[in-house]
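Right after this comes subunit A.
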Amino acid sequence: MTYIRDVTALARKDLLLELRARDTLPAMLLFVVAALVVFHFALPGSSSQLASKGLLWVAIIFTALLGLARAFAAEREQGLLDGLVLAPCDRSAIWLGKTFAMLMFLVLAEVVALPLYALFYSGIGWSTIAGVALANLGICAVGTLLAAMAAASRARELMLPLLFLPLAVPIVVGGVGASVVAASGRYLALLAVYDAVFAIISWASFEYVVTE
Partner candidate 1 sequence: MTSAEKYVTAAYLVVFAVVLVYVLIMAVKIARLQRELEQLAVLARRRQQEAEAPRRQEAAEVG
Partner candidate 2 sequence: MWLRNNALVASAGAAAVLVCAAVVLIFFWVPVDADQGFSQKIFYFHVPIALTAYLCFGWGAWKALLHLWKRPPGADLESYVAIHLGVIFGALTLITGSIWARVSWGIWWTWSSRQLVLFLVLFLFYAAYFMLRYSVDPGPARANISAVYALFGVVLIPISFLAIRLAEDFIHPTVFTSRGPQMAGSMFFTFCVSWAAMIALATALYQLELAGKRMDRTLRELREALE
């Protein structure tokens, strides 16, 4: 049970830090709103509703990227990652705690973004919401691991989108499919498979990313 305690402690730490610093979440919120506005101008008049649904997913992915880029920023700026790794907890607990924290940020950003999307463009059905929920898990699981890799590199924030976007292709397919196609079950299944597979290997391999 100490594992769960560790995870909760780590997640709470990140959420508290954000509560005090208030830099990541407001940026994500503002970004997603601005993106939705830009998309209006990016959609020529004859574009269908379907095109705007696709753009919703683009907004979600890039908002998540914005948040993920900050995932290990505090640890990196203050050289805390070594300290965290030396802590007597399973390294994968660090990943799990961080993933939960990121998930919270992303969900909060979407709580604003989805109603706004419904206002600006078109209504959102249950399958879209289910798709967003499932996609969040995959995005945060993979994104947190990749953020740790990017933190170890000299290029830092530049690396994360390069690493993340190819892996985001199945998420976008699953999400857009769930939003657009009537028989959304297959796409939700794709998202579920992605989440399961990548969460497991992220959880298992995080240790190797932060240690030597």
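In the analysis below, a contact is a pair of C-beta atoms (placed from the backbone, for glycine too) under 8 Å apart; a residue touches a chain by one contact, two chains touch by 3 or more; residues count from 1.
How were these picked? Simply put, all candidates are chains of the complex that A comes from, given by their letters.
All figures in this text were calculated on a predicted structure; none of them were measured in a lab.
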**Complete:** Candidates 1 or 2 all belong to the complex; subunit A touches number 2
**Asked** Which of the residues in subunit A come into contact with candidate 2 in the complex?
**Response** 50, 142, 145, 149, 152-155, 159, 162-163, 165-167, 169-170, 173-174, 176-177, 180-181, 186-187, 190, 193-194, 197-198, 201, 205, 208-209, 211-212
